[in-house]
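All protein chains but one are shown at their positions in the complex.
Chain lettering (A and B) follows the sequence in which the chains are written, and residue indices restart at 1 in each chain.
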Amino acid sequence: MSVTWTRRRMAFGRFWDTFRGQRPGVIGLAILVVAVAAALAAPLFIDESVTGVVRGTGPKMAPPSWDYPFGTDESGRSILLMVWWGSRTSLLIGFLAALVSMLIGTVLGIAAGHFRGWIGAVILRVTDWFLVLPSLITALVLAAILGGSTYTIIMAIGITTWPTTARLIRAQTLAVEARPYIERSKALGAGHWHVTTRHVLPNVAPLLLASTTLEVASAMVTESTLAFLGVSANKTSWGTMLRGSYDWGAANNGAWWYILIPGLCIVAVVMAFTLFGRALEAVLNPRLRKAGA
Amino acid sequence: MTLLELDDVSVTYRIAAGEVPAVRGVSLSLDSGAALGVAGESGSGKSTLAMALLRLLPRDARVGGRILLDGEDVLTMKWGRLRAVRWAEASIVFQGAQHGLNAVRRIGDQIAEPILVHGLAKPDEAAKRVAELLEQVGLPAWRARSYPHELSGGQRQRVMIAMALACSPKLIIADEPTTALDVMVQAQVLTLIKDLVAEHGISLIMISHDLSVLADVCDRLAVMYAGRLVEHGPSLEVFHDARHPYSKALAAAFPTVGDPVSRLAPKGLGGDPPDPMHLPAGCPFHPRCPVALEECSTLDVELWPAGDRRAAACVHVRSKEEAS
């Protein structure tokens, strides 16, 4: 129905109008668009070889210059190109880990909220158990056991961060399930699948979107931390660059660019995600925008 | 003696889409010791009017006209004076007693709070006053030590009334004080309110959409539609012999059990209340009116006299008066 589409466009228009009022969110979104576009477009200009040790062409540990705007590392590779190429790994891990975490968290969160009785209780206990596990150490151990590929890092981060999402989704599910339209739906003959997918999920989705955005930021930080602690897929990411700068004593050598550039990249993108996520939350979470309606 | 006088009071909300006139030029007066019922459906402006009396409206509301309480204009009062007037001269009982009480404080402390805030008594005297107040609303004095969740809905509404009485106000404004209460509890609370008005000479403004309840408690009724008074007069007369078709519809909505006319014949009013931002021209009620004439869509209606101390804003009333 084309009218449905018109209505959806209008709904999005209303959302955009409110969102535009959230200045930090707009700035965050702008940074993200630039970062993601740059990461996606990278293969058009450069390839993986910029991270190859043997291809290091410049002077080693050179400060920023015209040829190497962000300086070079211990092998003479351009920090600029490495940061550019490395953003692909960092963002990929961030997005996919958040996705994994979101999927597990949503399924278990809705199940824990929807099924009262022992099923819900068991899921809740498991969630709590994962919640109190020191997630960084668990991720380290998991990544060590599973071996170092990009996807094991993603799984390790995803598996350790879902409980917060599950908790959030469960609380929201309980709130939605208390509404009379759930009772009405059951009286109309709806089963578990119908209630959870048609009523609960659409109602938790906005919150989920906001929370996932924040999750991406935290996954990127975790990835960097893991990389810094020595667990990484053998691919250049902002985390592995920081690790490299530490290994080669960049701080002692006064090679500030080697530390600062990847560090700033992480800070900028993580901050952008956080700003964007907070703004989304403010616009979409009905409890935070009571006015109007 | 006149306690409260409203003179051309209007309330306009300013929202993003423009201005919403919620109350449009209401004039009323209330004698001390009298009880006035304000009726209307949601969106008629009745609750907005009640809130305006004590300037309890949100900031985006603009109030015009004059509200004289004991000769003093509430709208131009200084903030400090207004605070003294709230509670001490006039207090308000909200609907939904569940949310009006702080869940984690004993009800005795909550009743004593306005007394202490206004410095009307020392703490030990206040405790005595609380016991007295609880007695007045029909609760045992030891209930002062209870928490809200230990009380039933009706008891909580009684506590709310005790709070409103705490500073011996001259006027109580009750906004739907019995909605969401059971019939039996509703009867108890209404009896209590009636007794308070009769015994203590307190004036009452009661707001409800149930005309039968208002007629039962109040001396006079004022019916609001689309932000305006459409009828006022002695309550039994308005209830049994309404002059405005809207008041008639409201009165017929709650049937008298045993009345054969209403048996298996529920009466309602078609259509929906008008959008205050796009009020119909002429009489705002004409699109829903069962007895509308052609001129109703253009003619400006005002309150015309409709008998002894009565008025109604209906063209049928005017023509009848002119004829007689």
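One rule holds for everything that comes next: a contact is a pair of C-beta atoms (placed from the backbone, for glycine too) under 8 Å apart; a residue touches a chain by one contact, two chains touch by 3 or more.
In this text, contacts and distances are computed from a predicted model.
Student: Would you kindly match the missing chain to its UniProt protein name, picking from "SCP2 domain-containing protein", "NADH-quinone oxidoreductase subunit J", "Choline dehydrogenase" or "Peptide ABC transporter ATP-binding protein"?
Tutor: Options "SCP2 domain-containing protein", "NADH-quinone oxidoreductase subunit J", "Choline dehydrogenase" or "Peptide ABC transporter ATP-binding protein" considered; the missing chain's recorded name is "Peptide ABC transporter ATP-binding protein".
Student: Using the definition of touch stated at the top, determine which of A:Gly117, A:Gly147 or A:Gly189 touches the missing chain.
Tutor: A:Gly189
Student: Please pick, from B:Leu250, B:Cys283, B:Val301 or B:Cys314, the residue that touches the omitted chain in the full complex.
Tutor: The one listed residue touching the chain not shown is B:Leu250.
Student: On chain B, where is the contact patch with the chain that was removed from view?
Tutor: Here the touching residues of chain B are 41-42, 152-154, 182-188, 191, 209-213, 215-216, 246, 249-250, 252-259, 262-270, 272-273.
Student: List the chain A residues touching the unshown chain?
Tutor: Residues of chain A in contact with the hidden chain: 1, 3-4, 7, 179-181, 183-191, 194, 198-199, 202-203, 293.
The rule is simple: only the chains that are shown with their structure count from here on.
Student: Once you find the CA centre of chain A and the CA centre of chain B, what distance in Å lies between them?
Tutor: Computed from C-alpha means, the inter-chain centre distance equals 54 Å.
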